[in-house]
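Removed from the display is one protein chain of the complex; every other protein chain stays in position.
Note that the chains take the letters A and B in the order they are written out, and that residue 1 is the start of every chain.
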Amino acid sequence: MPIRFKINDVAVEAKPGEGLLDVARRNGFSIPSLCHLESVPAIGACRICLVEVRRGRRSKLTTSCNYEVLDGIEVSTDSPEIRRHRAMNLELLLARAPSSEAIRKLAAQYGVSQPRFGPIKYNPLPNCILCELCVRACTELGHHALTTVGRGDRKRIGLPFNKPADTCVGCGACASVCPTHCIPMTDTLTKRAIWGQKHDFVRCSECGAPVITKKHRDHAIATKGLPEDYYDVCQSCKQIATSQRFAAIVW
Amino acid sequence: MTSPFKNAAELEKHQKQLQGQKQLPSTIAVCTSGCVAYGANRLVDAFTKAVKSRKIGDQVRIIATGCQGFCERGPLVVVHPQEWFYEKVDGKDINDILDSALKGKVLKRLLHKDAKGKTYQKESEVPFYRNQKRLLLAQNSRIDPCSIDDYLRAGGYAALAKALTKMAPEEVIEQITASGLRGRGGGGFPAGVKWKSCRAAASKNGVRYIICNADEGDPGAFMDRALIEGNPHSVIEGMIIGAWAVGHPGKPQGFVYIRNEYPLAVERLGIALEQARAAGLLGKNILGSGLNFDIQVNRGGGAFVCGESTALMASIEGDVGRPRAKHIHTVEVGLNGKPSNLNNVETWANVPLIIDHGVKWFTKIGTGDVSDNPWGGSKGTKIFALVGKVKNTGLVEVPMGATLREIIYDIGGGIRDGKKFKAVQTGGPSGGCLPESKLDVPVDFDTLVQEGSMMGSGGMIVMDEDTCMVDVAKYFVGFLKFESCGNCTSCRDGLIRLHELLEDITTGRGSEATIQLIEDLAETVRASSLCALGTSAVNPLQSTLRYFRDEYLAHVQDQRCPAKVCKELITFTIDAKKCNGCTLCAKRCPQDTIEGKKKKPYTIIQDNCIKCGICMDVCQQDAVIVQ
Partner (left out) sequence: MSANPASKSQPVSALPPLSGKPMRQVGSTGPLVLLPNRCTGCRTCELACAFAHSEDGNLGLSRIRIHPAGPDRYVQVTCLQCVNAACVQVCPTQALVRNADTGAICHDENRCVGCGLCETACPFGHMHFAVEMRKPVKCDLCGGRPACAMFCPHEALEWR
């Protein structure tokens, strides 16, 4: 049985258990958000995807990412009140991550250009907004190499037990999902440095370019069932080989 | 204890037997809860030793009880059966107490004296107790919490026997609903309604969790601690009845989530659970009813937020203790994804009373009418931890609907040192501060919320004229910014920023724009945070802004702290006319910043003054002025 409800007076359908934000986006409603991916559990960290949900006589503000859709609810994705609270939350985030382009842009849309708050006192990872996407992505990938440490004003993203995790494969997903790109990751030809570890790269057997970290390759071979030599050639060399193969067929 | 009770009849027989037993002529009950800080444990040891050496073990029984309530006057000792109430008992008094108990003559010098010099013999006559209605705490100064026989003798577990043999689970739920018992942890949700939905929720393998929230983290609150330390079996009995009502005939499982900072409560709860198991009151086929139920103790790691139900369940699961959205209630999907019924310690302790004495008895106490709507009123009693600038601090139990004035003045004896009352904060760090004009407000769930505060779990902090309300708001916001789980931007960063802004005000850097920003930000913190910690975190702030706005304005407009608390806004000076040059202040000044010649007026060099106020405290001439 599909779930039927309304977003901004437009009737929509969803499967039971779906998140409101996902359903809204699929149906073309734009709700801003900084901490949500469909593939990781929603926790409602950034508080930007606030919407108003009316259920019967009761109406409340809630984040849409971690709201499971229900039959008959009426959702409104914009209102002066929603905009006011989104703006204030964005101001808080902008003060925390002043050099993040993504947040600056979004904040500008809500009329916030300069936060009224000074730099945050405790933020060992500059520009980190503690959305935990990195932690959740790492957990979702099965690596569990990242965690949040502490709580309240001393909360930070860190390593379990404060030491580099053996389970980290250096895939860089944490750096990829970070909305403020604040996780330091440096690649050289031979190594990738991230979270206090250096991971050896598999080098392209043709040109020597880095392809993937060895640990990531081993993890992929073990879990994804693709043969080992799928991982030895870099993307550009594979493309050249493909073009040559096509040429050989055509001419 | 004999062998486990196989059925209710055996329990009743044992109970009768206990009640028929001849008691020792005298029982001396020493509070070993909060009074431990006054050396009550040494007192118990000394009593036991004296009894042994005087070979009067067949006449006097010494028991170490839970909190007896009148903490201000500890260590407390009550002599039964006469109920003689002795306060501020010292090691020197032991033999006198024993002598008086043996002779049956009251020891006058240790009795409680009121302000007019009138003495009171019996515990129940002391004004502090007389104006209370002690139901949950009734046994606290009578029984040894480590003795199940004491509890049985006092009629304990009779409610359980009644529920298990004479009442169907649904009937129990009906009774609890009809009684209007509302959650004592702060939310005030009707317990019966919660039980009913938990019973109705689908559970694949029939597992339902019965959870007791004993993660009492409010600063200055110790209601749950007193119950577990003083009468742990009442909580256990409540939970078993809950298991019967909510989980039978499925697989109910029990948890008590208790904070590890309560070592004595953990210990006594553990002993009580062992005793209950040995008595067959926990385990398989309890009292022959077919109910299988046991309780596991989980110790919390000290995070305030774990008192929130979903965070508590996450913590039991072994996860980081942080709340999740509760759009689907925990009675349906809670601990381990199973229906979970979580109630506070005090709520559980109320259950046996209701089953035992009946709905009619219970609904007579309290406010409103709950006959068709369990939200219609607040029934029963509520325990408060009355602390702060009140004369009689301690644990008080009053019927719902008692006014703040009754609690603070009749029971609490008014404000200390003849100062003026300024505000009372109810409901722990997330409660609001109510001014004098609200003193006649009846204390119940709905009225307090209307007035911008809340019942909370029952903390009650009284403040006098020397308290700066901006400073108070800053303290609570500071506490919560540290204890927020840090998930939501609005709560985590919002509270950090609110704390900074309040800091600005208390240090004289604030302006009216600061107050405006605080108001806007507080609104966002309330509106857009996920759990109750965030949404209620701004209560102290918003309520002080509502009732004590002039104090905020004095800070920002005149750079003045009316209560003379905020260090940056006050200066200490010495009145040359009054100073006799005794040098006391100069000697005690930690900064060595008071100068002068002996017998001549001294002066404070302001540059180095850290405004600790020691000079003011030590001055015999009242020559130190704070402005």
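To be clear about the criterion, a residue touches a chain if its C-beta (ideal position, glycine included) is under 8 Å from a C-beta of that chain, and two chains touch if they have at least 3 such contacts.
Keep in mind it's a predicted model, so treat the numbers as computed, not measured.
A.B. asks: Wait, the hidden chain, what does it touch out of the ones we have here?
C.D. replies: For the complete complex, the undisplayed chain touches A.
A.B. asks: Looking at the full complex, which residue from A:Leu141, A:Ala165 or A:Ile194 touches the chain that isn't shown here?
C.D. replies: For the chain that is not drawn, the touching residue is A:Leu141.
A.B. asks: Which one, A:Cys35, A:Val53, A:Cys171 or A:Ile194, makes contact with the chain that was left out?
C.D. replies: If we include the chain that is not displayed, A:Cys171 is the one touching it.
A.B. asks: Write the list of chain A residues that the hidden chain touches.
C.D. replies: 22, 25, 36-40, 137, 140-142, 171-173, 175-177, 181, 205-206, 211-212, 216-217, 220, 224-227, 229-233, 235-251
What we mean here is this: only the chains that are shown with their structure count from here on.
A.B. asks: On a C-alpha centroid basis, what's the spacing between chain A and chain B, in Å?
C.D. replies: So the centroids are 42 Å from each other.
A.B. asks: Quick check: in the complex, which residue numbers of chain A touch chain B?
C.D. replies: 43-48, 50, 61-63, 66-68, 70, 81, 84-85, 88-89, 92-93, 95-96, 116-118, 120-121, 129-130, 132, 147-148, 150-155
A.B. asks: In the complex of these two chains, what residues of chain B are touching chain A?
C.D. replies: Touch list, chain B to chain A: 303, 305, 320, 322, 324-325, 327-328, 480-490, 492-497, 500, 517, 520-521, 523-524, 527-530.
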